[in-house]
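Apart from one protein chain that is not included, each protein chain of the complex appears where it belongs.
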Amino acid sequence: MTAAGRIPAERLSWYEATARQRLGALVDPGTFVEIIGPEERETSPHLGIFDLPAQFDDGMIVGRAAIGGRAILIAAQEGRFMGGAFGEVHGAKLTGLLRAARMSRRDVVVLFDTGGVRLQEANAGELAIAEIIRALVGARSVGAQVIGLIGGRAGCYGGGGVIAGCCSTLIASEHGRIGVSGPDVIETNMGVEEFDARDRALIWRTMGGKHRYLIGGADLFVDDRPAAFREATLAALGRGGSLGLDTLVAEQARLERRLARFSDETDAIEVWAALGIGNAEAIPELATREFLLAAAGHRESADEAR
Amino acid sequence: MSGWNAQNDARAERIAAAGRYAAGKVVAPDVLVDFLHCVIRPGDRVCIEGDNQKQADALAAALAAVDPARVRDLHMVQSGIILPEHLDVFDKGIARRLDYSFSGPQSGRIARLLAAGKIELGAIHTYLELLARYVIDLTPQVALIAAVSADRQGNLYTGPNTESTPTIVEATSFKGGLVVAQVAQVVERVPRVDIPGDQVHFLVETGKPFHVEPLFTRDPAAITETQVLIAMMVIKGLYMPYGVRRLNHGIGFNTAAIELLLPTYGGQLGLKGRICTHWALNPHPTLIPAIEAGWVEQIHCFGSEVGMEDYVAARPDVFFTGPDGSLRSNRTLCQTAGLYACDMFIGSTLQIDLQGHSSTVTPSRIAGFGGAPNMGSDPHGRRHASDAWLEAGAQADPATPAPMRRGRKLVVQIGETFGERNQPLFVERLEAVELAERLGLKLAPIMVYADDVTHVVTEEGIANLLLCRGADEREQALRGIAGYTGLGRQRDPKMVEGLRQRGIILRPEDLGIDPLDADRSLLAARSMKDLVLASGGLYRPPGRFRNW
Amino acid sequence: MKPAEILRSLFPGGCDLTADGGLMAGHGPLPGAGRIHVLGVAEGTSLGVEEALWLARRVLEIGQARDATPILLMVDSGSQRMSRRDELLGLNEYLAHLAKALIIAELAGHRSVGLLYGHSAAGAFIATGLASSALVALPGATPTVMDLPSMARVTKLSIDFLREKAATTPIFAPGLDNLAQAGAVLEIWDPDKPLDLQLTSCLGRLSAVDERDRLGQERGGRPKAAAIAARVAKSSL
Partner (left out) sequence: MERMAYRLTAPHPAGGTRRQAIVGVVASGNLEVLVERALPPDVCSVEVATSVRGFGPVWEAVVADFVARRAAGGLRIAINDSGARPDTVTLRLAQAVRLICAEEP
């Protein structure tokens, strides 16, 4: 059970695709085996309280698959159902998958598309995120890779952004946004002067895939196509390594350096200029190839410090 | 004494009175209100320039700030009621009577002011109609207009948004009226002269550009599968058989979908060069892929579109451009072209009744017309015998011998059977009629009259009203494409099937279109970024349309 | 309980603690033998990039020592700092870094007890108390996931409706009891009994596996999570 339409894969946009379409186009054909699929109707027990419709998979698809012949575990969030937010069932599926990865040391690919905690079941969602982080770090500590793919409509916000920050590799497209506080939340709490949530250009240059790639918040920058995400995932799976204290000591140094370098900048364009990129204002307009050329030699890289 | 020069004398008096607020023709913004007290008299007909795009916003604000004791009972004759200030003048008693065409964002408030008796309504016109009445019986005494820059002699540069300015100035300045222009800058030399300085009496340097609304920008990301399906049906079921080459598209996602399907689906059908070559159209960003693919020979524009300036300037073979390189738009000419020179108008609507009248009015909002009724009407003065026009005429009136038969303009209304908030497209009675009764209007605000409509298209099919014989057939043809709306479910299935046999109703399958193929991947651009890339980086959408 | 009272009850013999703009670090003796590191976010401080780095640096220093000394993480925080600058700098990585540091330090032998004695919310809570080996709380603590105005904006529901739901719906409502019911809190300490003894008893009961979903099931706050996670884990092997 994969893609819905007859859209040829090369015309499929990752940003637009559903979670099932992305997953189907990412893994080796016919290898995906879903665990607790929609036919089991394990839906949220809480949405009914708010008179909201359930989705049969609760917006989270998990299972086993292969990429390039390599067995992996995989999870995909549906960003259009409840904004891809973490609820009790949704989160527990990913928790279970990551706990298994720790036992089997199998690599995990997570297709993020989330606004964070599902507020209608906020306590369950917040806890699910905490459990996922613990399971994820556990899996990485024994050498499993956890690769995050970010390029969906909902971005990767709130607790989802923190989970992404725990992954071994992050792959993002231009559309991919990564953050903790979403623009609406900042505007509501701090006022429109702090963040104008209607200024989409501001949102993307502050939180979007290009900025994250330039400051080392994402490792690979790809086109908005499943084939590009697949290629990058294959590359990332080969990297190996486990998460330990030395990784985190290196990350501490990396994050301190970022703070020291860019602490005084107020806008992404200033950050890019400080990186030494000429014509930083043009960065948002660049197509993938030109952008990668402009970034090369200037961007901060996370490498092993993640 | 001369009894024949009273208007020019009165103008000279006003100019003299205002002289103390001006250095030459230039008035400083801080004395603008006092200046207006000198040049506007109670009861004047006044035009504040503004349509659905550009706005003389600084002058509108100043007029709303005048003293109602000194300036009152004005008769506003203007295309657009767009800015809050356009209605503030009625609230404050500065103005009393109104003739206008279009009121997008103010459509709710205008309805309330009408109901409260604050506005005496002349008429809700079409753009072309109001501009025409400027030279017959609604000639302004004062026109408050907007341009990009001016020199000290008053020569105006309007940039790409020339729009209605030449017509307003012509009607005012040559008939004893007074023209005041707001400009962002007064410069030594203007890049091109759009309005000669001797037609302009005063200038206000505001230091910032006039407001323009990006009204014609549609984000391809918001186009639905159903809109793709309808666009496929329109291209294969209307553009192809009639060979429509000269046309206008209304605003909306339905027409945006058609534009984005031309290079892909239209190309697969082998239609390049055979349809959609000549346009009366604003620079729609969604037309970029078709232009780049070589579909479009020529476009004349009513106005410009925010962000399209550089793209248009780089495609002078397609667009009308001036010696400065930028677009020259002209609303009056383009509306005339839409009325007379186009074989088809196609646009979205909100409500259609069972005769085929359509309207965009809702009980609490009077949006006005803009230009749609001009585009969406069959001009009886037309004599140009194009194939599409003749074919439509033949379908409507097969009995009359060909040399004596009028052609017909193709007027197509598109809509999804259920619109926003699941409101049905087809209704027993238009809300426009109710509104007219409630406000005592002599005429219900009908956008396109039934006898002008030739086709209605929904996701259920195309209804060809040209082929219908009698009111019954029209009604069943419309019910037949009304899907699961109440009126659709009450159709006469036998009669509808008969209409389908005669090709009056065309379902997707009758056109060889499988709704399952109606996929967004057919769109030549699926995001704003795709449009930017298609334009080679020349199109620069406003920030609110970006996701990068 | 006020922080000073808490510290007196935890460390009747005193402790060595320095505070730095809403953050605390130091150590104190445990009853019997040994000592415990103390870290804290106090006075409702929001966790921005600087605060997360400051805490993570100390956690990593502790983690690198080969002595298995546990950590007490005292929490009375705001939420993550909501600002354009923090997001520009990648706050998600800074919070994740702190969470990873706590969990990796634990795997290196330095178990942690999060003590929630005041407020905490959202990303700050995830990176501190909820990343500890176990979270305990004192009565009067006020954890939330998100403030109601933000929730109203994100969910597009009215704030009155949310207030009404909050009063009756534990899974969604802010508050210690609701969160404890979901399994987040291992135990709520009794402020009238010596905290040092409750701390040692708690340290003795720390589990190596994450038992929060099981607790949530037992307490009726999260009916499905434990079973779903277990089934997925089993089928993924």
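Worth a mention:
The chains carry the letters A, B and C, assigned in the order they are written, with residues numbered from 1 in each.
Criterion: contacts are C-beta pairs under 8 Å (C-beta built on N, C-alpha and C of every residue); 3 or more make two chains touch, one makes a residue touch a chain.
What you see is a predicted model, and the numbers here were worked out from it, not measured in a lab.
One chain is not depicted; across the entire complex it touches A, B.
Among B:Y21, B:F418 or B:F545, only B:F418 touches the chain left out of the display. Contact with the chain that does not appear here is found for just one residue of B:Q199, B:T226 or B:Q413, B:T226. Checked against the full complex, the candidates B:P29, B:G43, B:P84 or B:P515 give a single residue touching the omitted chain, namely B:P515. Across the entire complex, the residue among A:A54, A:I203 or A:L237 in touch with the chain not shown is A:A54.
For subunit B, the residues touching the absent chain in the complete assembly are 224-226, 416-418, 422, 459-460, 483-484, 489, 515-516, 518.
Panel shows subunit A; residues 1, 4-5, 18, 20, 29-30, 37-39, 41, 48, 51-57, 78, 80-81 of it touch the chain omitted from the view.
Note that in this section only the chains that are shown with their structure count from here on.
With centres defined by CA atoms alone, the chain at the far end from subunit A is B.
With centres taken as mean CA coordinates, the chain nearest to the overall protein centre is A.
Between the CA-based centres of subunit A and subunit B the separation comes to 43 Å, rounded to the whole angstrom. Put simply, the C-alpha centre of subunit B and that of subunit C have 59 angstrom between them.
By the touch rule above, subunit A contacts subunit B in their complex via residues 5-8, 11-13, 15-16, 174-175, 198-204, 208, 210, 284-285, 287.
Residue ranges on subunit A touching subunit C, taken from their complex, read 35-36, 42, 45-46, 49-50, 62-64, 73, 88-89, 91-93, 95-97, 99-101, 103-104, 106, 115, 117, 119-131, 133-135, 137-138, 141, 158-159, 161-166, 178-182, 184-186, 188-190, 194-195, 206-207, 211-212, 215, 217, 243-245, 248-249, 251-252, 255-256, 258-259, 262-263, 265-268, 271. Residue ranges of subunit C in contact with subunit A, taken from their complex: 49-50, 53, 56-57, 60, 63-64, 80, 82-97, 99-101, 103-105, 107-108, 122-123, 125-127, 130-131, 145-147, 149-151, 153-155, 157, 165, 169-174, 178-179, 181-184, 210, 212-213, 216, 221-226, 228-237.
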